[in-house]
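Left out: one protein chain. Kept in place: all the others.
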Amino acid sequence: MNINVGVLGATGSVGQRFIQMLEDHPMFNLEVLAASEKSAGKKYSEACYWYQSEPIPEKLGNKIVVPTDPTHEAFEDVDIVFSALPSNLAKKLEPEFAKEGKLVFSNASAMRMEVDVPLIVPEVNPEHFKVLDIQRENREWDGGIITNPNCSTIGAIITLKPIMDKFGIDMVNITTMQAVSGAGYNGVSSMAILDNIIPYIGGEEEKMETESLKILGDIDEDNKFLYANFKIGVSCNRVPVIDGHMESIFVKTLEDANPEEILKVMDDFDPLKDYNLPTYAKPIIIKKEVDRPQPRLDRNNGNGMSITVGRIRRDNIFTVKYTALEHNTIRGAAGASILNAELYIKKYM
Amino acid sequence: MNINVGVLGATGSVGQRFIQMLEDHPMFNLEVLAASEKSAGKKYSEACYWYQSEPIPEKLGNKIVVPTDPTHEAFEDVDIVFSALPSNLAKKLEPEFAKEGKLVFSNASAMRMEVDVPLIVPEVNPEHFKVLDIQRENREWDGGIITNPNCSTIGAIITLKPIMDKFGIDMVNITTMQAVSGAGYNGVSSMAILDNIIPYIGGEEEKMETESLKILGDIDEDNKFLYANFKIGVSCNRVPVIDGHMESIFVKTLEDANPEEILKVMDDFDPLKDYNLPTYAKPIIIKKEVDRPQPRLDRNNGNGMSITVGRIRRDNIFTVKYTALEHNTIRGAAGASILNAELYIKKYM
Amino acid sequence: MNINVGVLGATGSVGQRFIQMLEDHPMFNLEVLAASEKSAGKKYSEACYWYQSEPIPEKLGNKIVVPTDPTHEAFEDVDIVFSALPSNLAKKLEPEFAKEGKLVFSNASAMRMEVDVPLIVPEVNPEHFKVLDIQRENREWDGGIITNPNCSTIGAIITLKPIMDKFGIDMVNITTMQAVSGAGYNGVSSMAILDNIIPYIGGEEEKMETESLKILGDIDEDNKFLYANFKIGVSCNRVPVIDGHMESIFVKTLEDANPEEILKVMDDFDPLKDYNLPTYAKPIIIKKEVDRPQPRLDRNNGNGMSITVGRIRRDNIFTVKYTALEHNTIRGAAGASILNAELYIKKYM
Partner (left out) sequence: MNINVGVLGATGSVGQRFIQMLEDHPMFNLEVLAASEKSAGKKYSEACYWYQSEPIPEKLGNKIVVPTDPTHEAFEDVDIVFSALPSNLAKKLEPEFAKEGKLVFSNASAMRMEVDVPLIVPEVNPEHFKVLDIQRENREWDGGIITNPNCSTIGAIITLKPIMDKFGIDMVNITTMQAVSGAGYNGVSSMAILDNIIPYIGGEEEKMETESLKILGDIDEDNKFLYANFKIGVSCNRVPVIDGHMESIFVKTLEDANPEEILKVMDDFDPLKDYNLPTYAKPIIIKKEVDRPQPRLDRNNGNGMSITVGRIRRDNIFTVKYTALEHNTIRGAAGASILNAELYIKKYM
């Protein structure tokens, strides 16, 4: 008994990843592809410029795109929508879907930091799903909105969680080297990035610094968010890489830890292994070669859902430093929303 | 009255930069181009694969390459040699030149950390030149060896010096994104770096962590090196950029400082402006645009001799964070040696 | 006695090249920078995102941008305008400037193929300037419009001219590999071109096939264009290179010729050497290394004004084949217009 789902913002960069990952999904029937008025009424294959290296799935290519309107008849039998909307549209449209009774799993940043919106990485803070009850009550919605973090946040957080659980965290310092796909198909011009680096991504550092503390924090007995209280400082850079965000991460733990112990808690970290979630892969893959992870060689590890970690070593200031890599449009976007949905269903539906 | 000079390792990547920068130098006559036995006896233009974007200087292209042997007659009237030798050869050959009375300004890492070898960035620690006296006494040399630091070290140090002088430094954290030219022409294969990052450069992190403390340290009354005692931790990455090392730098000062104050001491830093050194440029250029510096747009600032700094801002852990860029084969290599020689001559000869 | 000039479309990719090349020009005073309404009234340095690797010329950075209106007072003392306008705007605005008595040297494609508009490469068809008289008569203009060809056309034509003059041309086949700067700063997204080639550039093949025949053709006694009558077929590709269009060119001559003879006529080709034009460089530079020209190493030859040619060799179908390279935004755009103006002035003013 599968659940009917739709994708909002289906023609864009993250939308295309949703289409790929939902095409033959064992739990979901992808019934509705929604996009802007300009695309609505066209066949999906004509409405979007498909630029994945695998061909467009045939049956989906022939689907007619509908407008992003929850009252459109196409959404009638749809219970869940995945949102790849840009943030400004998400802010307006996602609540409309929630009000019409849809459960929205959103990759957009618009609602992430709201006090009654769960911001979930399923391996890290699944207990935050409970805040959905408050959200529904507050907003008088039959549906609801569940978000996942910014692409560059997820990779860091998944590696920090097992460290925090075992040793506690005092301070985290991160410098990112992020792929151009994170900015969408037209986000970074070739003149801007060939033979170059751009040391700035608007809003990204702030997102990483605030989202991390929300996700790694607790919720109190009233289901209010209690932010984690370690210090975190981030510097973000755009590099000429297609897919895969790299991060140099420095962590100071509260209790003593050596690199071998840090490696072990990361390698052992596998909290959802018993749920049999279709999109799940081992969250952290450790590479022992001295020069890994590398975006081109490691971004597809775990079908793009694993964070690849390497070079765990001592630092002169922090307890350890290491390099982490995540596939930003899979683990960092579409895959994150889908995994949230899979776990939510297994636990609550 | 110009000084006759030679270049060791003249055919390689850094050697070519020496040739370009010495071609029309007002203080130096470039008399000798030395390279391996394989190249010796050939015209320079035939011995090397010239891959600079400006053509090979004609009169130098026709020069006959000589072997790297200080007793070769070509070196008879040469007082100074600039060394672009690989480290293993430098270790053996540079002392031979020093013994024969030549002053060796070396870009090689072999001798940098020796207790009687000055490791100089002329804007930062010109007083270390004095250690040359001890070196000559120790080793019974008429000449001597003066080194400059590793390419990725220089950019950081020049920006740290004015901060240290005014506010003191407690801790420094750096993540580098380094250009492929830093590894020499054949150092990084295209298969290794296209659409990719390599989070490892052999020995680089250790060099940055040790050389920085030597250069930013003092010398005592016996002309012994007293290392600076702040903490520094580094993570190095290779990126698909041709020239220009970028660094995300985080600094905790001993005394309070805000980003505007840090900007000001950097912008005011100009210790050698009165020496009229031909290769000198303002050491630090501040860019105020939010997305600068960028390697392709800023590496040639100050004819490749200036460090370009941008995004000076508060951090949650450190006092400030900023991005610095240097041209790694000019300011970080050939230009560094030449500026050392220029200042040494003005001060001591 | 210099001539006052202005630049239309001053903030764009080609506009910036005009600014660089006119900054210290011995014949021209760059008095007016014109751009869209959005930019007008701002300082040039604020109106444009300057992305050249040399800093913006200071005195020009402070100039106030004016609207693209020939009746604006700023144009009062301006005799010549250089146009970097997009084609649709050029079609409307360039005639307005011509009507107001300005001589427009245009890089836009809008007017190139008009029957009374000279399309000039100064080394190739300077006699076409005469058509300007007809244009003025036809259109009752005091000024006039003189165009230069499409960026990828120029490189081919300059190499074909000496071959045609000596041996005649029967057929020409060209496959281009064109730099992203040819499409303007935002023309090619990084997602589109990293690790990729795009085998299509809208309208480019047609332009190369028609413009070449106009430029290499004659004008009859009534100053009408007689197109050259060889056959030409072109295939255009976009490649991940920043500047520099490469072309694999195959030529069948009417009379027998061998590669050495072809090389010689190209190398000897230097028709304007006696004019002392400031922007002039030897039109064709021959490289004898087997693997040249290369965009990154050769695009700046002759300050970006020379076509670099290599690998002149026999072909099984055509008489010879060779590779030609031109700097597309200098020789292929801004420099082409400026050289046209320089020659026109020397000959007619």
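Should a chain be cited, it is by its letter among A, B and C, assigned in written order, with residues numbered from 1 in that chain.
Going forward, a contact is a pair of C-beta atoms (placed from the backbone, for glycine too) under 8 Å apart; a residue touches a chain by one contact, two chains touch by 3 or more.
Note that the coordinates shown come from a computational prediction; the quantities given were computed from them, not determined experimentally.
A.B. asks: From the touch rule at the top of the page, work out which displayed chains the omitted chain touches.
C.D. replies: Hidden chain, whole complex, touched shown chains: A, B, C.
A.B. asks: For the chain left off this view, which of B:Ile146, B:Ile163 or B:Ile193 is in contact with it?
C.D. replies: Residue touching the chain left out of view: B:Ile193.
A.B. asks: From the list C:Ser45, C:Thr175 or C:Asn303, which touches the chain that is not on show?
C.D. replies: Per the contact definition at the top, the residue touching the missing chain is C:Thr175.
A.B. asks: For the chain that got dropped from the picture, name the residues of chain C it touches.
C.D. replies: 171, 173, 175, 177, 194-200, 209, 231-233, 235, 237, 239-242, 246, 248, 250, 290-297, 310-311, 315-318, 321, 323
A.B. asks: Considering the entire assembly, which residues of chain A contact the chain that has been omitted?
C.D. replies: So the residues of chain A touching the unseen chain are 51-55, 194-195, 242, 296-297, 299-301.
A.B. asks: Just the residue numbers, please: which parts of chain B touch the chain that's not shown?
C.D. replies: 13, 51, 180-181, 185-195, 240-242
The criterion applied here is as follows: only the chains that are shown with their structure count from here on.
A.B. asks: With chain A excluded and the rest untouched, write the groups of chains still joined, or say one piece.
C.D. replies: one piece
A.B. asks: Taking each chain's centre as the mean of its CA atoms, which one is farthest from the centre of chain A?
C.D. replies: C
A.B. asks: Any idea how many Å lie between the Cα centroids of chain A and chain B?
C.D. replies: 42
A.B. asks: When the centre of a chain is set as the mean of its C-alpha atoms, what distance in Å lies between chain A and chain C?
C.D. replies: 48
A.B. asks: Between chain B and chain C, what distance separates the C-alpha centroids? Give it in angstrom.
C.D. replies: About 41 Å separates the centre of chain B from that of chain C.
A.B. asks: Residues of chain C that contact two or more other chains, please.
C.D. replies: In chain C, 51, 194-195, 242 touch at least two other chains.
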